[in-house]
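Removed: one protein chain of the complex. Kept in place: all other protein chains.
Take a look at subunit A:
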């Protein structure tokens, strides 16, 4: 009847702060929905670690730089009839707007699906937004759109300070903030104008202190509108919603206010003409029945992913169907399969979201929270009480609770705790707990200082009271504590008894966890969705099957060093296990991801990835086998305890993991195989440290054992460096010689018979830059085939001798033709998704087959040779983290990555991977050189007061130039801090960009070395 639509879906590109895995979830759902509807789907996304760029997701996949040129080339080549731009975050919206402005959509007659670009502009363009809200009689804070600093002065005359600066068309509030003084306002506005691609900011009178709530709205083209979920921030207006602890549904707001905002939401989406999903943020007066509209996002968002997972209602999937012209009341609710999609979910539990911040990686970074988002990821948890949901989300975010708040707060001065409260840092709620605990603050004082709702303060007080009254001998008391989300571990700490005593007491009292279904309807209708959460009241709704089954542990919240790649691995692990006939049980607590889509695994549990919570799920499911190697370090850290409790880790053992992570055992392992390694050892006190330093000499690397993302790693070049670090050192510490060589990396699959090394990756930057922050080329450009052979052979030797089946990763450094092994990670690595995509091989599936003990017949014996090179580029969010030096080093700081292709060996796209970098490259030419970098490049020398607003690239490697680096970054320059990368930059300048080609075309070019 209808002609087949060819739809181009634009993804969101690399993970950056403000735009994380949620768009892989929404994009993947959109692609699947479009294909179910019979559309031919082409996909553009530069992020190779996503499920959406998997050959199984779309018909034609383009992993290409997110620029207008590349998008145009794809459209020219594929001739899509339609474009879906509302599932790829701000990046996709901005790209769609550029395509339209450049006339590309008209020229190739591409129609937009869903919400129109005009509507998107109404939401995004601050001036138009204001006009539309005025027409609708919707209240907005006093504000003005400015394009110059003079206009700011005019506004301040009128409205004064404090004020909020919101740059137009930026994500996560980049470049914005709250200014308390006029001077601050000028500075912020200057930054904001810089950050906005159209040099426009909204300045508005501050309404800090209002309650902040969000409504997730869906509307079809026939004006049926529903509110899928509403959410309330614990933090009043002033803290970015991505950085706030959030509850769903709203908690402290009456039905009257709720319905006023619901009506306003409906009027807004209807007047704007939204078709699909939309997010609206409101500020509510703390005591009066008045409100303001803060923001309208006419697309699916981080909040819509959270709302989808919190309610079970798949917003992106339905939004896509609505974009195709379906009616809400014709769509079946995919959760109940009994009711229609045109209803509003009700919950019979509380959902809490807790953000994860990267501050601990960077001592000295600015922890204060404001209107610019700083969180890298989030943890979600459900419970029957606010206390339970909050505590579960806290521990799921890896927040130290000892037993309620971090240990250091116990010793900290009261004044220090008050500082955390007054400044609004990520630790504010914990500091409030500490203050309440030592009776150094009252409810009223905290209410006054923070303007946090009394209900939430009561929640904190309840936790303190529970801690004080906890009585292990009383069933009622123990039951109550469990109901408030206390773990056995916390209870053991509070009552000062061994953990086993608490467990025993709990068993005596028959207090057991129960698991209930997330069914969108509060049990009003029957539902078969296998999506569960745990709590301590009510009867469990889980009946374990008698099938053979495996639990897959996910990676939890996205953080620097542990990104979306592990979600890719987890999802593939599930698929491969299902293919092998297993029932799969997914445990993960990251609401953004594909793995927490209830359609992925046979059973999904949103639970914290701690040993207690995981074991409860395993017990409920009567599952004995656990796959930990695909969930990053979070899952690996649970391995030893799981094994101790009698669970079988597939493909590995706790001993193997320990052998690779314990430095002494690791070196013995390498020595036994006669593999060259770096000199070094673990030291447990200062004396041993001095001895080893003397033996090895400088430069040195030091780090704690079991690191993630290089946390706590330092490169020492002189004795002074060491002295500086000594006071804060916590032993044991690993001390290694530092070899300034050439780094290589491999991802291998071993089934014990064969160890397959698909391709070798070469790092551009010298050793010492964290591999996650480095530019990787695969296969290598500069390494001779003989060197690659040697690396492959070493990897195969390791594979043969390691008691391990599945995927693992080895890092090498080569100097003077000697190949040293730096480390072996007995788990799927950050780069495995990339290797899988570049080689076009089902590496994850093979790894899972190996892990479950199959002999993988398909495993090739030798590596591939590819007639092209792929270049992995790290992408940083440092701009959003004040106080973090952009200089790369042993501590990882990138948040995401992109992949480029080249037949020439060099890829200009390494520096032109999105619209911003593209514009910079086109408009700027100036090079500025820091101390000691003039050998890399010819350019102006840096001065303390150098401005970088016309600078293309700033080369800098001196510690002392940190301020200039931060400034250069803020002013839009590329900051390069490593010599080889600088040389790479210079050598790609004259290289033309690579022609766009779909993934399938690249991967069919491979041939095997015989």
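We adopt the following convention: a residue touches a chain if its C-beta (ideal position, glycine included) is under 8 Å from a C-beta of that chain, and two chains touch if they have at least 3 such contacts; residues count from 1.
Everything that follows uses one rule, which is that contacts and distances are computed from a predicted model.
The listed options are "Carbamoyl phosphate synthase small chain", "ABC transporter permease subunit", "Iron uptake system component EfeO" or "Homoserine O-succinyltransferase", and the UniProt record of the chain not shown names that protein "Carbamoyl phosphate synthase small chain". Among A:92, A:347, A:657 or A:969, the one in contact with the hidden chain is A:347.
Annotation: of A:455, A:580 or A:611, A:455 touches the absent chain (contact as defined above).
Interface note for the absent chain: among A:148, A:254 or A:668, the touching residue is A:254.
Per the touch definition above, the residue from A:402, A:416 or A:523 contacting the chain not shown is A:523. What subunit A contributes to its contact with the hidden chain is residues 222-227, 249-256, 258-260, 262-263, 266, 328-329, 338-340, 342-350, 384-386, 443, 454-455, 457-458, 461-462, 516, 521-526, 537-539.
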